[in-house]
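For this view, one protein chain was removed and the others were kept in their places.
Chains here go by letter, A, B and C, matching the order in which they are written, and residues are numbered from 1 within each.
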Amino acid sequence: MQPTLKPAAEGLRTRVFQIIFESGTPLAKGFDIALIVAILASVGVVLLDSVVPLRVRFGELFYWLEWGFTGLFTLELAMRLYCLERPFRYLRSLYGVIDVIAILPTWLMLLLPGVQSLVVLRLLRVLRVFRVLRLMQFVGEGRLLLDALKRSVRQIFLFFFSIFIVVIIFASAMYLIESPEVGFTSIPQSIYWAIVSLTTVGYGDIVPVTPLGQAITVVLMLIGYSIIAVPTGVFSAQVIRSIREERYSEEACPGCGHDRHERRAKYCLLCGTWLDEETEDPRAWKDADRNDDAPAIDDT
Amino acid sequence: MQPTLKPAAEGLRTRVFQIIFESGTPLAKGFDIALIVAILASVGVVLLDSVVPLRVRFGELFYWLEWGFTGLFTLELAMRLYCLERPFRYLRSLYGVIDVIAILPTWLMLLLPGVQSLVVLRLLRVLRVFRVLRLMQFVGEGRLLLDALKRSVRQIFLFFFSIFIVVIIFASAMYLIESPEVGFTSIPQSIYWAIVSLTTVGYGDIVPVTPLGQAITVVLMLIGYSIIAVPTGVFSAQVIRSIREERYSEEACPGCGHDRHERRAKYCLLCGTWLDEETEDPRAWKDADRNDDAPAIDDT
Amino acid sequence: MQPTLKPAAEGLRTRVFQIIFESGTPLAKGFDIALIVAILASVGVVLLDSVVPLRVRFGELFYWLEWGFTGLFTLELAMRLYCLERPFRYLRSLYGVIDVIAILPTWLMLLLPGVQSLVVLRLLRVLRVFRVLRLMQFVGEGRLLLDALKRSVRQIFLFFFSIFIVVIIFASAMYLIESPEVGFTSIPQSIYWAIVSLTTVGYGDIVPVTPLGQAITVVLMLIGYSIIAVPTGVFSAQVIRSIREERYSEEACPGCGHDRHERRAKYCLLCGTWLDEETEDPRAWKDADRNDDAPAIDDT
Partner (left out) sequence: MQPTLKPAAEGLRTRVFQIIFESGTPLAKGFDIALIVAILASVGVVLLDSVVPLRVRFGELFYWLEWGFTGLFTLELAMRLYCLERPFRYLRSLYGVIDVIAILPTWLMLLLPGVQSLVVLRLLRVLRVFRVLRLMQFVGEGRLLLDALKRSVRQIFLFFFSIFIVVIIFASAMYLIESPEVGFTSIPQSIYWAIVSLTTVGYGDIVPVTPLGQAITVVLMLIGYSIIAVPTGVFSAQVIRSIREERYSEEACPGCGHDRHERRAKYCLLCGTWLDEETEDPRAWKDADRNDDAPAIDDT
C-alpha cells in the first residue's frame, strides 16, 4: 500500500478508514458494492441524458439525479480525506485524481454553464470502478497479463512499426492509383482507408474501384488478415511462460538433475531426493535418528 | 446421472427408458438419430415458414407439418414422463424445461392465435440437440473447454471490462467531435459505433468524417485489431494447461494424502513417499539391504 | 505409392513414367515446373476471359489459348495412361478424376456450346497443382496440420454447433425486433445477417436501426469478436502437442525415470544411462571389453 493510505490514529477515523479503504468487514464490502452501483448508475444517467428524446422528457430528473450522485461522491471524497493522515498527498495520487475528476465537471458547470465537453468528462467516473476491482482479487490476474505484456512489449512495438510501414506504402500507392472522387483525396485519407482495410474493419466508406487498386487491396487485406497471428503467437507464448514460471522452479534436483519441479515440491518426483538444500530432510533426519541408535548396538 | 432419471421398476417402462434415455442398444441409437432428424426438420419448417413467398405457397403444408412435429414431441415427452419414477422432478430439470418449451408455443397458439413471438420460441427446440450430444461422447471435449474457460474467467472479465472502458472513452470523444448528422446522435449511439469498430465488424452505417474523428477511429481500430491477442493468448495457455493436466494422477499419496502428482512421479513431492505400490522403492530397498546385513552384525 | 502407379515394364514407358510421375531427375523437375506454369496460365486465361472488355478485344486469342492448353493437358493425360499398367484404375483415383475434369469442360463445349457453367468448371484445373506440391516436400507439413485438425475435430464441431445455436437465437430475436423494411424480412435472412455480424465481416447491407436491435447486435458482435479465441486456443494447443510428440519420446529412462528425451537420444541427458533397451550400450560393451582384458594384463 502507499504511505498516503495510513489512517489517522483516532478511533472513528480508523473505523471510517476500514470501511471505505479496505474490504475486510461486511460493512466495507457493502460499501464497495454500493459504490459500484452508484458509479454505474451515474454513468447510466450521463448516457441517457445524451439521447435527445429522453433529455426532452426526463431532463429535469436527470439533472437532479446528477446532482445527487455528485453530492454523494463529494461526501465520499471528503470522508476519504478526513480519515487520512496526509490528505493532500492522496489528492495527488492516481486514485485521488480520478476521485476529483469524477465530481469536478458537475461543480464546474455552475461556473461555466453550457460547456458540453464537461458533461462527457463525467464519464471518466467509470475509472473509479478499478479501485473496487483492486480490493477484490483481480489484481493477481491483471499482473499475470501485465507481466506477459511487458515481456512482449518490444515485439508489439516492432509489430506496430511494421504495420506503420505497410500502411504508409499501401496508402501512397493507392493515392496514386485511385482518384480523389472515390475518396482517396489525400495521403492521410488513404492512410485512414488502409488502416480500415488492414484491421479488417472495412466500413466501405472508401473502396477501390480500379482493377489495379482492387488487386493491391487484396494483398493489403490478406496481410491484415494473417499478420494478426504474429502478436497473438507472441502473446500466447508469453502467457504460457508466465503461467509456467509461476508454478515450476527451474532449480535442478541435486540427486538426478531433473529440473522441472512444481515450486511447492519438497522431494524430487523422480528420485525422491530432498530439494530444499537450506533445511534438512525430515525423513533423513528420522533415518539419522535411527542410525544414532544403531551404532550403540553395532558397537556391541 | 441425476436421481430423477431412475426408471420405474416394471419391465415395459424399463425397456422404454433404455430406448429414450440411454444409447447403448441399436434401437436406442436409432431413436437418437430419428430425434435429431425430427428436431432439425421442425426447425427447418419454422425457418422456411418465416419466408413470405414460401408461406404464401406452402403455408398449409407448414401448418400441418408443425402440428405433426408437435404431436411427436408431445408423445415423446409423455413417454419420458411415463417411464420415470418422479416425472415432476424431471419437468423441473433443465432438460425437462427445454422439452416443454419445445412444444408449448404450438399448443399456446390454439389459445392465443396470431402471437408471432410464440412462433419464434419454437426455435428453442434446437437446444434439444444438446441432449443427444450428451449421449454421444462430446461431453469430455466440452468439459475440457469449460475447464479452460473457468480458469480464464477472471482474465476474460478483466478483458471485457477494459473493452468497456475503452469504448466509453472513445464513444464520448467521438460524440463531441463528430456531428449528429453523420450518425453520432447520442453517446449510446456512439457506443454502438465504437463496438462496431472495435470488434472489426465495421458495418459502415456510421463512419467518422472529420480528420480528427478519423484519427481517433484509427487508434480505436488498431486497439480492437490487436487486443484480441490477449484473450486468445490466455485461452491458449489454459487449454494447453488443461491438456497437460491429463498428466496428473489423482491417486493420493499413501504417506501424506497429497493427490496432485504428475503421472510420471515416483516419489510424493511433499513427503517423499514411494508412490508406486506395486514395485518396491529402490531407495528403501538399498536401505533394507544395508539393514539385512546389519542384523547379522546386530545379533552378534 | 498406390499400386496403380506401377509403370508398365518396357524401357520407353518406364522413362516416360519417371518424367511425369516422379521428380528425381532434372528432366522430371523441369516437367513439374512447366506443368505448374501451364496450369496457372490456363487458369489466368479463364479469369481474363470472364472480363467483358477483355473478351470483346481478345476473345479469339483466349479461345485458341484455351484449346492449346486443353490439347496439352489431353496429351499429358494420354501419356500418363500410356505408361501405366492399369490405366483405368488410375482414371478412377482422385488424381485421375481431377485430370479428366481439367479437360472435360472444353471438350464438352463442342457438344453443348453456350453452356457457361462449363467454362467455370475449367477453374478446377487449379486443383492439379496439388499433385506437384505432393512431389515437393509439402506433404509432411500438411500432415502435421491434419494431425492437429483431427485431434481438435470434436472441439471444432462443438464450436460450430454453439455458433449455430447463438445464430439461431439472435436471428429470431432480431426478426421480431427489427422491421422487414431494413432487411430483416425472414428468419433465414436474419440468420444471414447474424453470421455477417458474428464473423465480424459486417457488410452493412442489413443493419439494426432500433435501440434494442443495436443493443442485441452489440452483444452478438462481442461474442463473435471474442469466441474466435476458442478454436484458436484449441488448435494452438494441438499444434504444440503434435510438434512436441514428433520430437520427444515419452518413455522413461530406466536409470533415473526422466521422461522427456528427444527421440534421437541414445543416452539419458541427466544420468547418462543407455536408453535403447533392445540393444547394448557400446560404451558399456567397451568397458566390459576393457575389463575382460584388463585384469589379465594388470596382474602380470
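Just a few scattered comments:
The working rule: a contact is a pair of C-beta atoms (placed from the backbone, for glycine too) under 8 Å apart; a residue touches a chain by one contact, two chains touch by 3 or more.
Keep in mind the model is a prediction, meaning the values are calculated, not measured.
Taking the complete complex into account, C:265 is the one of C:104, C:182 or C:265 that touches the chain left out.
Within the complete assembly, B:204 is the residue of B:105, B:204, B:224 or B:272 that touches the hidden chain.
Against the chain not displayed here, chain A makes contact via residues 154-155, 157-158, 161, 164-165, 168-169, 172-173, 175-176, 185-189, 191, 197, 200-204, 207, 211, 214-215, 217-218, 221-222, 224-226, 228-230, 232-234, 236-237, 240-241, 252, 257, 259.
Panel shows chain B; residues 200-204, 232, 236 of it touch the chain omitted from the view. Mapped onto chain C, the interface with the missing chain covers residues 43, 46-48, 50-52, 116-117, 120, 123-124, 126-127, 129, 133, 137-138, 141-142, 144-145, 148, 156, 159-160, 163, 188-189, 191-192, 195-196, 198-205, 224, 228, 231-232, 234-240, 243, 261-262, 264-272, 274, 281, 283, 287, 295, 298-299.
The rule is short, and it goes like this: only the chains that are shown with their structure count from here on.
Among all pairs of chains, A-B has the largest number of C-beta pairs in contact. One inter-chain figure worth recording: chain A and chain C are separated by 40 Å, centre to centre, where each centre is the mean of the chain's CA atoms. Chain contacts: chain C has residues 200-204, 232, 236, 257 touching two or more partner chains.
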